[in-house]
Every structure is written in C-alpha cells, then in structure tokens.
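All protein chains of the complex are present and in place, except for one that has been dropped.
Residue numbering begins at 1 within each chain, and the chains themselves are lettered A and B in the order written.
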Amino acid sequence: MKKLEAVIKPFKLDEVREALSAIGVNGLTVTEVKGFGRQKGHTELYRGAEYVVDFLPKIKVEVVLAENMLDNAIEAIIKAAHTGKIGDGKIFVTSVEQVIRIRTGETGEAAI
Amino acid sequence: MKKLEAVIKPFKLDEVREALSAIGVNGLTVTEVKGFGRQKGHTELYRGAEYVVDFLPKIKVEVVLAENMLDNAIEAIIKAAHTGKIGDGKIFVTSVEQVIRIRTGETGEAAI
Partner (left out) sequence: MKKLEAVIKPFKLDEVREALSAIGVNGLTVTEVKGFGRQKGHTELYRGAEYVVDFLPKIKVEVVLAENMLDNAIEAIIKAAHTGKIGDGKIFVTSVEQVIRIRTGETGEAAI
C-alpha cells in the first residue's frame, strides 16, 4: 500500500477531494499546515493579496491506497490542484506496511 | 523502527494515551486533523449529534517505537479506540530509518 501526501493551496481542497472521490478513494485525512517552497523573498498570491513567501497557509491531504490506484490518484490531484501559478504544491509518495480498520479489525487492502 | 499513525475519535485520545503508556511507550505526537472514511453521505455521531460524513474532526496520534513493541501497541490502540460505531478510525504502519534525540545526540532505539 502507498501513502500520498499532497500539500496544496487551501482553496483547492474541495476540488481535490471531489477528484479523489470520483476515482474511488474511500478515505482521506486533512491537516492545516504552513509552508514555503522555492520563492523565498518573492511574492505569492493568497486570497487575492500578495505575500512575501515566508510561511503561507497550506493544506496537507493524506490518502492511503492500494498500489494499483496510485497513478490515478496522482493524476487526479495534479489536475485538481493545478493553477499554473507558483505555490501549487507537491505530492510525496511513501510506502505503508500495514493498515488496520479499528471497528472491524480488517487489515491490509481490505482495511483501506 | 516503526511508526504507527492512528486516526481516532477525539474523545478517545485519553484512553489511547493511557493504553500506550501502560505498555511502555515513551513518547507520542498528536495532531488535530479532519477526515472521512467510507460513509460519505451517511451520518456519523460526533458529540452526541449526527453529522453527514463530510469532514469530521479526528485526532492523529503518531508513535515511533522499536519493532518488538509494534504488535502490543496496535492491540493497545485498537482496544482503547474501539466503540463499534462507524468512524472508529485507522492505524497505518510505516518504517522509520533513523531517530535522533536532539538533547543527547542518541540515535536509533536508544533515542526513542
């Protein structure tokens, strides 16, 4: 199993969630974070205003999924989160060794 | 070393923390998150009221531990976090390559 962590622009959360639901993703976890990328000292748009890129509010979306859904999910996130302006975000892929669904005790892909 | 990430119901945090302390877990990190699982469109209880399961508040508990404590920790979390109602949560297990304790410079299992 794999985990995708996507750090995106906050106003893109709804589109990303819908795009993931549309391809059959069953669950996800969202965290409010702050971050910066390469443009330190330059400016980035946030809610229509320009900010010096120090820390800007971002949303981290985490999705654990079966490996055969990985490419679809990456494509869905890119399509939904892309604006073409700096600060669109990053996707990080890692490996997950085990998943347990607490209510049922199911494990592995059945638990996702 | 392994990392457990458990996404649980917020009111279960105290029980989960006590269950982990009881088996010898020395440290943990908690994040307020939002999430959904399989019941999109259905309802889930939160603080006694029913919500349509869009994003619900959850707590993410992260524990890094020695591999020989993994099974005990999973069992402890399941027992403490389980209510039998939907939304009880998930446990994700990943591998951790290195740990450093900043104050002492210790590394590896000695640093956990």
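The rule is short, and it goes like this: a residue touches a chain if its C-beta (ideal position, glycine included) is under 8 Å from a C-beta of that chain, and two chains touch if they have at least 3 such contacts.
Note that this is a predicted model, so its numbers are computed, not measured.
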item: Hidden partner interface residues of subunit A, rising order; value: 2, 6-8, 31-38, 40, 55, 58, 60, 74, 77-78, 81-95
item: Footprint left on subunit B by the chain that the document does not show; value: 3, 21, 26-31, 64, 94-103, 105, 111
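Rule of thumb we're sticking to: only the chains that are shown with their structure count from here on.
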item: Intercentroid distance (Cα basis), subunit B paired with subunit A, Å; value: 20
